[in-house]
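Would you mind keeping the following structure in view while I ask a few things?
One protein chain omitted, others in place.
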Amino acid sequence: MDKGRLEAFSDGVIAILITIMVLELRIPAGATGEALRPLTPIFLTYVLSFVMLGIYWNNHHHMFQVIDRVNGRILWANLHLLFWLSLIPFVTGWMGEHYSAAVPTAVFGIVLIMAGIGYTILVRVLVAEQGADLRLARALGSDVKGKVSLVIYAAAIALAFVDPWFSDALYVAVALIWLVPDRRIERLR
Amino acid sequence: MDKGRLEAFSDGVIAILITIMVLELRIPAGATGEALRPLTPIFLTYVLSFVMLGIYWNNHHHMFQVIDRVNGRILWANLHLLFWLSLIPFVTGWMGEHYSAAVPTAVFGIVLIMAGIGYTILVRVLVAEQGADLRLARALGSDVKGKVSLVIYAAAIALAFVDPWFSDALYVAVALIWLVPDRRIERLR
Amino acid sequence: MDKGRLEAFSDGVIAILITIMVLELRIPAGATGEALRPLTPIFLTYVLSFVMLGIYWNNHHHMFQVIDRVNGRILWANLHLLFWLSLIPFVTGWMGEHYSAAVPTAVFGIVLIMAGIGYTILVRVLVAEQGADLRLARALGSDVKGKVSLVIYAAAIALAFVDPWFSDALYVAVALIWLVPDRRIERLR
Partner (left out) sequence: MDKGRLEAFSDGVIAILITIMVLELRIPAGATGEALRPLTPIFLTYVLSFVMLGIYWNNHHHMFQVIDRVNGRILWANLHLLFWLSLIPFVTGWMGEHYSAAVPTAVFGIVLIMAGIGYTILVRVLVAEQGADLRLARALGSDVKGKVSLVIYAAAIALAFVDPWFSDALYVAVALIWLVPDRRIERLR
């Protein structure tokens, strides 16, 4: 099976997710700068989620460069990742409106850690199905960044109940770790 | 006519449908775990519909692998399928909010059975138009899974008026039947 | 310039338009069949607009089959058409909620006639720019269907102030005229 439609479908879903989040930025009733101020935490959460989805899209793009064909297992591993990503607008809106509350901050982290696990599963499935071609397996190596992210997310979920600001700092830290695209794969090409 | 744009358009519509359903998960007013609890049935219905649309996308993807060209009749059979799929977010939201009520549960099944019929019609049109190439006709054979699904949907619609939980169990059963992608076509390639 | 991105962009916009209309089908508060009844005119208007957008997508698809390259003028003629199509969800929702009122019914027709004019302009620009290749010009011939549609729309707009049902019947008539894809172009290929 050709990978083209899987890429197009994933691009479509991520493009829609990254865009509908902006619908959570509800137009303020007033016309002054003060009317805009309550939107600040929602806006900052939007920026964070935009970057997170951008990272997923970039890494997805990189990873599928070295893939030639897809099959049913890969399609479903990919849909599983997209499912968790699809919840990002919801948790972004909820955390944005209650940025100082523990539960929305922790739930934001739970969706991110599930998306991270979904991405890890997708990588594993791709490596397993592309057995003959070891380029991808070698390229991903021990996947240190992926494992570190999952640990940081777990810490962020727990720390949300101490102080949500710790969690926010950790979410930003993960984004910064990933903003550098995966040179390991780029080097292969 | 080339099949590329039909695939791209269908991918676009299904990607949008699978994503806008998440807009029905309205952000709760509170910031506690209890505020999230009333969303549970809506969330579970969302998961079911996400899987259903994922199945349609996967099968659509598989089926068009063996198609070379499209014509006006195929375009309209495809649009007819997309029409019924486009109603899934609506019935998902309605059933999610009234999960113990008979009518929304039955209407959910009516949209699913119409989408199933739409898919069957699309298969028939493809087989008829690709007469010379019998690969597809042979591949689909007697289409047991498709017929069984329609029977289960019909039972689910009727049973919604006895107890909606019977219907929910049957909808999940259809999803499980289809989660295995159509090996009959994969084998051909 | 390659026509691929123009097709992909148009497919994307039409796929989104055809899908977001369903957001106008607001989930009823009740869980009974009666709760669904007030949605009937909105649902029927949705069906009509779905078919209309499907016709535009099909004809767009057909027409660009015989086009090789695009330029700035073609891009803008295409965006002009997409602009009027983008208003269809708005007028669909308004007419659906006030199906027996003159003004929403007439405004629905105004958007349709403007989209029809936009399509005619796009055809003209394509014929002008593809001068050397007369296949398209010959294929479209005198464009009887296009002209007849504009006349019917004009009549429907005027008749909305007599009785909106006349207009509705005429909108359905135009849809039926176009449901047959444009054989003139198909014949060329």
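As written, the chain order gives the labels A, B and C, with residue 1 at the start of each chain.
We take it that contacts are C-beta pairs under 8 Å (C-beta built on N, C-alpha and C of every residue); 3 or more make two chains touch, one makes a residue touch a chain.
Fair warning: this is a prediction, and the values are worked out from it, not measured in the lab.
S.K.: For the chain left off this view, which of C:P28, C:G54 or C:G93 is in contact with it?
M.R.: Answering carefully, the residue with contact to the hidden chain is C:G93.
S.K.: For the chain left off this view, which of A:L23, A:A128 or A:V144 is in contact with it?
M.R.: Within the whole complex, the residue contacting the unshown chain is A:L23.
S.K.: Touching the absent chain: which residues on chain A qualify?
M.R.: 7-8, 11-12, 14-16, 18-20, 22-23, 25, 27-28, 31-33, 35-36, 47, 50, 54, 57-58, 61-62, 65, 179-181, 186, 189
S.K.: On chain C, where is the contact patch with the chain that was removed from view?
M.R.: 1-2, 5-6, 8-9, 12-13, 16-17, 20, 23-24, 71-72, 75-76, 79, 82-83, 86-87, 89-90, 93-94, 97-98, 101, 103-104, 107
In this section, only the chains that are shown with their structure count from here on.
S.K.: When you average C-alpha coordinates per chain, which one falls nearest the overall C-alpha average? Tell me, please.
M.R.: Smallest offset from the overall C-alpha mean is found for B.
S.K.: To the nearest 5 degrees, please report the angle of the rotation taking chain B's Cα atoms onto chain C.
M.R.: Copies differ by a rotation of 90 degrees.
S.K.: Calculate how many whole Å lie between the centre of chain B and the centre of chain C, each centre taken as the average of the chain's C-alpha atoms.
M.R.: Between these chains, centre-to-centre, one finds 26 Å.
S.K.: Using CA atom averages as chain centres, what separation in Å is found between chain A and chain C?
M.R.: 37
S.K.: Residues of chain B touching 2+ other chains?
M.R.: Expected reply: 8, 12, 16, 20, 23.
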